[in-house]
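Please read through the structure below; I'll follow up with questions.
With one protein chain withheld, the remaining protein chains of the complex are depicted in position.
So, subunit A:
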Amino acid sequence: MASVVFQHVVKKFGAFTAVSDLNLEVRDKKLLVLLGPSGCGKTTTMRMVAGLEEVTAGDIFIGSDRVNGVLPKYRDVAMVFQSYALYPHLSVADNIGYPLKIRKVPEDKRRRMIMEVARRVELDGLLDRLPKQLSGGQRQRVALARAIIRTPKVFLMDEPLSNLDAKLRVQMRAELKHLQHELQVTTIYVTHDQIEAMTLADRVAVMNKGVIEQLGTPREIYNDPRTLFVAGFIGSPPMNLIDGEVKDGVFTSPGGIRVDGLGSASVARAVLGVRPEDIHVIPAGGAKANIAAPIYSVELTGESTLVTVRAGAALLAVRADKNFAGDYDQIVQVGFSPERAFVFDRQSQERVDF
């Protein structure tokens, strides 16, 4: 078991900087999710831990060992690839047992361990098959089994669920979480899916353009986004972000939205952020509406109704009651309390506290 520490890590590909001055600690036995859009440097960061990419500058420690320049085989990490990277010419059993075979574990002991791991991920009975004879979910399990057959210091998972269909993904997500809890192995998990990040992580590092925008627990990231990027990236549907102006604690947008009670803040180019579930449809005649706007669309999701209204040029998503009924272009009043709103500075992309 070990923690993973990045100190001032930089990775450049030619003139392109993939990761710039990364400082991060992945705590022992915890699961850290690197979350961000494609090209943000999250996979590169993980590959540097595996030893598949060399750092351009800075240090990476696994436990107390500085691993710069150390070959992957000596780092004692296990990785699950997005494509699973199963050896196509080897059977399921040989795929799972490969790390042991390389380490010259005796045949009979290897057999036993393969059986044990296969049972754990419900692959027993498929051990003689080739990867191409397996379904996507089964391949995923083989990749997982190959990673957990030895107990490495660190698990690295590179979007392991992204090639599965939606239903299987939810199921495997729960299994992964359970497995990590059971094995107590430090894990770095890369994904661009914020739901995966929220559900799996002990801590989330939201990355964008090679830097960590915010590091925190899923709850902190969700409830207390420090930058405009984090606010827009986390949440489904995403946070409403409305451009406008804040003057002496009053936000006004060109679309006619007005919010009072934002302290004494003044921001010339401000962005108001408010999550769909914090906005309410207010019955006609009710008080404290922030805007009256025509309905753009109504989507029933089951446990609630997602109502989108037109606020000038912008669209505002509102999470309404599942019994909400409304027609296109019908005018509704929507409102939210200013405590649930965030103000960001468009210039600096940072949040403005009020």
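Here is the rule we go by: a contact is a pair of C-beta atoms (placed from the backbone, for glycine too) under 8 Å apart; a residue touches a chain by one contact, two chains touch by 3 or more; residues count from 1.
To be clear about the criterion, contacts and distances are computed from a predicted model.
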Hidden chain of the complex, named as in its UniProt record, picked from "Carbohydrate ABC transporter permease", "histidine kinase", "Sensory transduction protein RegX3" or "Transcriptional regulator, GntR family": "Carbohydrate ABC transporter permease"
From A:Val4, A:Met48, A:Ile62 or A:Met79, residue that would touch the chain that is not displayed: A:Met79
Contact partner of the left-out chain, one of A:Ile102, A:Ala174 or A:Ala268: A:Ile102
For subunit A, the residues touching the chain missing from this view: 50-52, 71-73, 75, 77-79, 81, 83, 85, 87-89, 98-99, 102-103, 146, 156
